[in-house]
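The structure's right below; bear with me while I get my questions together.
Part of the complex only, each chain left as placed.
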Amino acid sequence: MTRDRILDQTVNRLCDAPSFRLMVNRLAYDKPMPSVDALASLVDLLRSVLFPGYFGDSHVSAESQRYAVGSALNRAAHLLTEQVERGYCFVCTHQDRGACEECRTRAQEVTLAFLERLPEVRDLLALDVEAAFDGDPAAKNHGEVIFCYPSIRALTNHRIAHELYKLGVDVIPRIIGEMAHAVTGIDIHPGARIGRRFFIDHGTGTVIGETTIIGDNVRIYQGVTLGAKSFPKDEKDRLVKGLPRHPIVEDDVIIYSNATVLGRVTIGKGAVVGGNTWITTDVPAGARISQPPRENVQQVV
Amino acid sequence: MTRDRILDQTVNRLCDAPSFRLMVNRLAYDKPMPSVDALASLVDLLRSVLFPGYFGDSHVSAESQRYAVGSALNRAAHLLTEQVERGYCFVCTHQDRGACEECRTRAQEVTLAFLERLPEVRDLLALDVEAAFDGDPAAKNHGEVIFCYPSIRALTNHRIAHELYKLGVDVIPRIIGEMAHAVTGIDIHPGARIGRRFFIDHGTGTVIGETTIIGDNVRIYQGVTLGAKSFPKDEKDRLVKGLPRHPIVEDDVIIYSNATVLGRVTIGKGAVVGGNTWITTDVPAGARISQPPRENVQQVV
């Protein structure tokens, strides 16, 4: 069989299989889908707004900052409106283009509400920068923290995504969160509520689930999981979505690397959780938890 | 010494050192090497073929899908032929260009065989999407899974790379696998055999070795290692390559975060392995394995 015939046949099989249509039933309505590239541009613009000079144009002075911030913000706002609209349309049940005026109107309102929240986001991030500087002896200055620390990169995306999540935006917040995950290895669900002065050191492999609640002044390390323990199912044997199922971490807690905390347990104020531990019950305030002692053995592997 | 002299001297040292030639002995034959950029484009094209509308052009309707798929597939096929040929030439012993007709012919055959397998790859990925949706209460719809889940990104690359691996392609499958590793932190060797409905939640730090065999309906978490325990050496003290040395994971197994399973052990059907465990022997079907209980200590670090 010739190359062209095989190509043709493959296209036919790829375009007709029912299993495929299951995934892409949106195709029937000819509405554009959210664009991962556009969302990446959006986040880049917002990063240049939140940290002018560090990201985006590297020639920004105190005076010209207004222009850089305003220009980037204006473009970001247009991008956001369009992508949020696409996010709504991705899950809406309006069958014709006209009915999606509603999606568009909501997208415009969300954009304005998001703009108004942005200064608070910036203030929270400033505290996160301080927390990283104060928490890591290797940090030489605040600028190094902003340039390099995965914690700041991940929290920038998270605090943006969390605002959109609270505003009821569909699909988009998760994509923004996942972008930071790909770069930092820190996986924070946009629904997680995180307090002030939060610091994740190194961060690769850290996971923070959707219904997690974290207080102020918390520090965690790479590989820490704040996850769910069990997934209740309904009578049709389908997962019940949206139940509180992740930990509550109170103020001033430290959790060391590769510790795993599962379920709606509470890590009490000021507790310290040692590395490589497996926690599925509450930890009292002020407790100090550690793995049992290691052994010296003949054969490791 | 002037800048230009130092530059010159550095170039001389970089181009003459024997240790350098050791690594790059291919240079003698003046054949182009595999291009990581071209392979990245290849994978992007295949992703747009497997998930039209999600990746690539975001304006795809049910009708126009045929064109998008066919056009991308045609370009992907040309790229693949060229890169597979380069992959063969990278390790072949033909000294002159002419003799590499053999590499070219094999590359063309491999491309056609790969095209014919692609619909099956797509069907497997559709089941993986379902598995992720069914396995994570945070997943709002199938689209979110396709857009955001590292598991799907990693398995897309893996299922492509695994087909090429089975077809005997050199070097290329490993590069494709490593691309997903860089983005997701999930490191699956192209040789690993993975069944239907597989889901890796979060995924950062997960490692699946070359001779691993995974059944259907398996779920594993971030930081799980399915690795090798010992590396037998031959009489010349060189590693014996290609021996079965990674775990067999049977159907319906769950392995929690940061568990490490090493060697040709079997995790029996339906077993559940707790997080942060260290497993180097068989686990019986249906077993529930966990770390010993933690202690409350005075001093954590």
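In this document, chain identifiers A and B correspond to the written order of the chains, with residue numbering beginning at 1 in each.
Criterion: a residue touches a chain if its C-beta (ideal position, glycine included) is under 8 Å from a C-beta of that chain, and two chains touch if they have at least 3 such contacts.
None of the values given here were measured: they were computed from a predicted structure.
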item	value
Given 2 visible subunits, total identical subunits the whole complex contains	6
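Criterion: only the chains that are shown with their structure count from here on.
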item	value
Between chain B and chain A, distance of the C-alpha-averaged centres to the nearest whole Å	24
Chain A residues within the chain B interface of the complex	1, 3, 6-11, 13-15, 17, 19-20, 22-24, 26-30, 32-36, 86, 90-91, 170-171, 174-175, 177-178, 181-182, 185, 187, 189, 191, 204-205, 207, 209-210, 223, 225, 227-228, 231, 238-243, 245, 256, 258, 260, 262, 272-274, 276-279, 287-292, 301
Chain A partner contacts - residues on chain B that touch it in the complex	49-55, 58-62, 65-66, 69-70, 73-74, 77, 108, 111-112, 115-116, 118-119, 122-123, 126-127, 129, 134-144, 146-150, 183-185, 202, 204-205, 221-223, 229-230, 256-258, 262-263, 274-276, 280, 290-301
